[in-house]
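A single protein chain has been removed from this complex, and every other one stays in its place.
Should a chain be cited, it is by its letter among A, B and C, assigned in written order, with residues numbered from 1 in that chain.
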Amino acid sequence: MSGHSQQETGFIRAALGHPAFLAGLLLTALFVAAALVSFVWTPFDPEKMQIAAKLKGPSTEHWFGTDHFGRDVFSMLMVGARVSIAVAFVAVGIGIGFGVPLGLYAAANRNSLIDEIVMRGNDLIFAFPSLLLAILITAVFGPGAINAIIAIGIFNIPVFARLSRGAALSLWTREFILAARVAGKGAARISVEHILPNLMNLLIVQGTIQFSLAVLAEAGLAYVGLGAQPPTPSWGRMLAEAQTFISLAPHMALFPGLAIVLTVLGLNLLGDGLRDLHDPRIRRSRG
Amino acid sequence: MSVLSVRNLALSIGGTPILHDVDLSVEAGEILGVVGESGSGKSLTALSIMQLLPRSAKWAGEIEVAGNSIGAMNEKALCKMRGRDVAMIFQEPMTALNPVHTIGHQIAETILIHNECSRAQASERAAALMHRVGLDPKKISPDRYPHELSGGQRQRVAIAMAIALRPKLLIADEPTTALDVTTQAQILDLLRNLVKQDRMGMIFITHDLAVISNLADKIAVMRHGEVVEAGPTDTVFREMRHDYTRALFSASAHVPKREAHINADGEPVLAVDEVVREYARPRKSLFQASRPFRAVDSVTLKIRPGENVGLVGESGCGKSTLARAILALDRLQGGKILLNGRVFSQAGAGPDMRQRAGVQVVFQDPYGSFNPRHTVRRLVAEPLYLIENAPAGAEREAKITRALEEVGLQASDADKYIHEFSGGQRQRIAIARALIIEPSLIVLDEAVSALDVSIRAQILDLLASLSTRLGVSYLFISHDLSVVRSITDRVMVMREGRIVEEGTTEEVFLAPKHAYTKMLIAATPVLKAPAEA
Amino acid sequence: MTLYLLRRLLALMLTLIAASIVVFLVTEIIPGDPASFMMGINADPQAVAALRSELGLDQPLVTRYLAWVIGMVQGDFGLSYTYKVPVSELVGDRILISLPLTLYALLLSTLIAFPAGVVAAARRNTAADFAVIGATQLGVAIPNFWFAMLLVLAFAVNLQWFSAGGFPGWDAGFLEAMKALTLPAIALALPQASILARVMRSSLLDTLDEDFVRTARAKGLTRSQTLWRHALRNALIPVLTIVGLQFSFLLAGGIIIENVFYLPGLGRLVFQAITQRDLIVVRSVIILLVFAVVAVTFLVDIAYAVADPRLRRRAR
Partner (left out) sequence: MNMSKSLAAVSALAVALGLAVMPAQAARTDISVGMVLEPPNLDPTGGAAAAIDEVVYANIFQGLTRFNSDGEVVPDLARSWDISEDGLTYTFHLQDGVTFHDGSAFDAEDVKFSLDRARGENSTNAQKALFAEIAEVEIVDPQTVKVTLSEPNGSFLFNMAWGDAVIVAPETADNNATNPVGTGPFKFGDWVKGDHVDLTKYADYWGEPAKLDKVTFKFISDPTAAFASVMAGDVDAFPNFPAPENLQQFEADPRFSVIVGSTEGETILAMNNKKPPLDNIKVRQAIGHAIDRQSIIDGAMFGYGTPIGTHFAPHNPAYVDLTEQSAYDPALAQELLKEAGVSELTLSLKLPPPSYARRGGEIIAAQLKEAGINTEITNLEWAQWLQEVFKDKNFDLTVISHTEPLDIGIYARDDYYFQYADPEFKKIMEELNDTTDPDKRTELLQAAQKKIADDAVNVYLFQLAKTGVANAKIEGLWENSPTQANDMTQIYWED
């Protein structure tokens, strides 16, 4: 048996013995599935209004009830999952896509001017109140899913730049990097060949956590009206719209809220689980 | 009455058996040396006595401290016992002290926890204890924090904490392993005297036979969780009834077979000319830069083809900095380095990459030296990158196979990952990686320091035979004088960035000229041959 | 230490200058003219132009930037376009709500998180630990505005223990004011407490694995003595960072909560100012918040040095 698959079976066995990780995986899978299924099927057309059937509570016909326009809440949630996941995915992608190369570059050129600029730039972005800047960005470019992505993505860049710089700096002092340098490899090559693969676990774990934060951030932006525009359903906007109906039709606020909570919970459990499973210390003490 | 008696101790952690049938006893004023290689269970035996085992541990058997059975004690009684009846010193003085408390506070704490004396009295006694362990409270204030002390001073603080209440039994778990030889000698003296004065019993745990042979009254040799041989030191060393004891002894004193094959007339493989390496020190004021710290101060040296040169010195002397400079991993602030007569790197310029293939390296840590995500094939072949027309396909495969076989591994090992190998095997792979482009010089930076003695002996044999067969030169950097003595033709002694003494290995070891060299050699514990014992 | 502080101060100034440029430029390119907004849809173009010149909006970019920055250095944050009062006065009013709210929330979250984190770490892998882990997982996942809505529904609409929002002013008495801030503070504190408890727990667990903890046990300290005397202070260092971050996050991040409870705080002031294109207020408040962030980071650095003697002589 080759080493790789041995490592993998070990991972799977450990994963099966980690209930929190499994719960996270299940919840995440559930929402991803809902988002995917919504492309081909939803119980109702989520944009179809039936003013006469508005504010109906949950029933066998409308599982999660209807909203103030008589639209089916369950169908809207399914399509909303699509928006949340897409926005979060692309925003985290922006963070990784810009942040990791910056971090690697800064680490490879430690204490250089570039490093200083990258780090101070990070500090600057961190120093801004994120929600306010996001509101400003959408005030400049107008509301919409794309701008929400940009706003959330910008704040993900320093997270990943810092993370990958820090981890890369400690890797740069490791002897296998010294060996690669003795083998004549340049900084760029070492960064791609040796540093990046060893950051993968860390990036996956942080990526999952940032993903969950991005889902929350998207909900927050949509709540203040800066997310995806109607009629595209969005969890945050559904909550905002539900607010005035809270005593009249609490289900309108309950289900989107639960959807956010469960998705974020699932992603966090997944991220924590991945970290546990990749951390040999914890893995050993569990095994 | 024995201060400690352990009978039939068995221990398992998370269901995995660790110790079985361990019997030990220590009398007052007696030093028991427990010796064994890593994984032999010697530290866990000590922690069993302290009852500081991990939660998942289960133990059975009989442990009596000063006549009281530990098995019968509850946690409260155990807390009373720890520090008062039994005390312990650990290996790492760097991490064993709490960084946020002053040393005086930490010493006094032992007293305060157990006695009802006042805080002021405790501080007074702490100062007295510092004096006793050789820390003059006038020079080293009790208000200092651990990070302001050297390793040896911290270990003295740890000892002061341990002996504060004159415990009946002192357990020292490799207390000198992390220290330089000169410091080690002082700490061993201190412990020996304290045991004598207070009539304590002491368990001294070590992997180093040489240390124990000069210190212990009696010895227990451990292996795989068992005591394989025990008895008075003299008897054990003389009789060596168990095979393992014998193997351990011969590995510790091992001298590999080698022949000198120096080409005295050839172009030196390495010429270091007036090399300076400086580090920036933190600024003291905003407007004035501090003077940089000179880690390597105008060092000049040559290595001839086929020559094995040793570089010894205590930690912080600059030997590893020099190694990094020779490997052109850092820029020079002065001087130049030539490989095979051509400039490799010099002050004010980066390394000449064409020369890079002339030198390779083996590092200390067999675990950190390899990218865990690459196969051995890829790891070993990495330096081939340096060759302009790197061999490909079958030719490349043949090179990899030859390098692996050269170091005693098999061609099939190329498909494995590094975590599937033991420490000794990894060090072989590191050597294979260094050999694959046939460099004229290999820098061995503490290359055997992390290995157990038996593995170390094998690697030294391998290095000796490779040097003989391939004619490659070594720069062998180590703090361990006996290892350097066994494998080098010539040796240099480094101190505070300068080479203070240089000569053939026999000259330097038999007739050291520099006071520092003399001190180093005197402090190095020597394993007495059985005949002398 | 002093040198270190000086360097940090210099970095702080540079961050502020960079931030001021970014904020100025971003607010500059926002579409929508403050004057037209103020004058409404039937406004006379002449009147709008007159207002623009009155507000100084017809000056060149650099002049306006410099006027703004120089004014701020002298303590003059300018005159709000819409409210026609000095920005400092507006901010002064609002900060008397936002700051107490932030501190209240921070206090709550610390009071919840510390014991929870310590208990979870001290009793690793017990029911208490799992309960804390589960609660914090949930706490992190709940969007605070949703939680706020639920609080309003339960405690203001149904039980009527608290009013649904608004702020009676400090004149109405300390207790009345604190009562008005209680629900918002809880809504803000819950996710923060969860984060803090998790950091506290994992930091403490890391510290409990350290060698010096074993040394302390070998001296004869009990588990809890070791925890309180040796582990806690060392574990506090990463926790401090989080508390610092939370302070600045809460100060600026209360916008949504301030909206839900219609508290006239700083966050709502900027939010309104953005929609009203009262750019001078937007700029000044954001710079103020940025200043709060860097200043708190600076204070946390000093706090580090106090908590960890190793850092007292650190140079970088």
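Just so it is clear, contacts are C-beta pairs under 8 Å (C-beta built on N, C-alpha and C of every residue); 3 or more make two chains touch, one makes a residue touch a chain.
Please read all numbers here as calculations on a predicted model, not as lab measurements.
The chain not shown here makes contact, within the complete complex, with A, C.
When the full complex is taken into account, the listed residue touching the unshown chain is C:Ala47, out of C:Ile21, C:Ala47, C:Leu66 or C:Leu111.
From the set A:Arg13, A:Lys48 or A:Arg110, the residue in touch with the chain omitted from the display is A:Lys48, counting the whole complex.
Set against the missing chain, the residues C:Ala19, C:Met72 or C:Leu90 yield one that touches it, C:Leu90. Although one chain is not displayed, its contacts with chain C can still be listed: residues 30-34, 36-44, 46-47, 50-51, 54, 82-85, 90, 93-94, 149, 152, 156-158, 160, 163-167, 169, 259-265, 268-269, 272, 274-278. Where chain A meets the chain that is not shown, the touching residues are 47-49, 51, 54, 68-70, 139, 142-144, 225, 229-231, 243-248.
Basically, only the chains that are shown with their structure count from here on.
Chain pair with the most C-beta contact pairs: A-C. As a whole-number value, the distance joining the C-alpha centres of chain B and chain C reads 49 Å. One simple way to say how far apart two chains are is to compare their mean CA positions; for chain A and chain C this gives 23 Å.
Touching of two or more other chains is recorded for no residue of chain B. Counting partner chains per residue, chain C shows two or more touched chains at no residue at all. Against chain A, in their complex, chain C makes its touches with residues 11, 14-15, 18-19, 22, 26-27, 29-32, 137-138, 140-143, 145-146, 149-150, 152-153, 157, 248-249, 251-253, 255-256, 259, 267, 270-271, 274, 282, 286, 289-290, 293-294, 297.
Residues 50, 52, 75-76, 79-84, 87-88, 90, 92, 95-101, 109-110, 113-114, 145, 147, 158, 161-162, 282-286 of chain B are the ones that touch chain C when the two sit in their complex. Of all residues in chain C, only 3, 6-7, 210-212, 214-223, 225, 229-230, 233-234, 307-310, 315-316 touch chain B in the complex they form.
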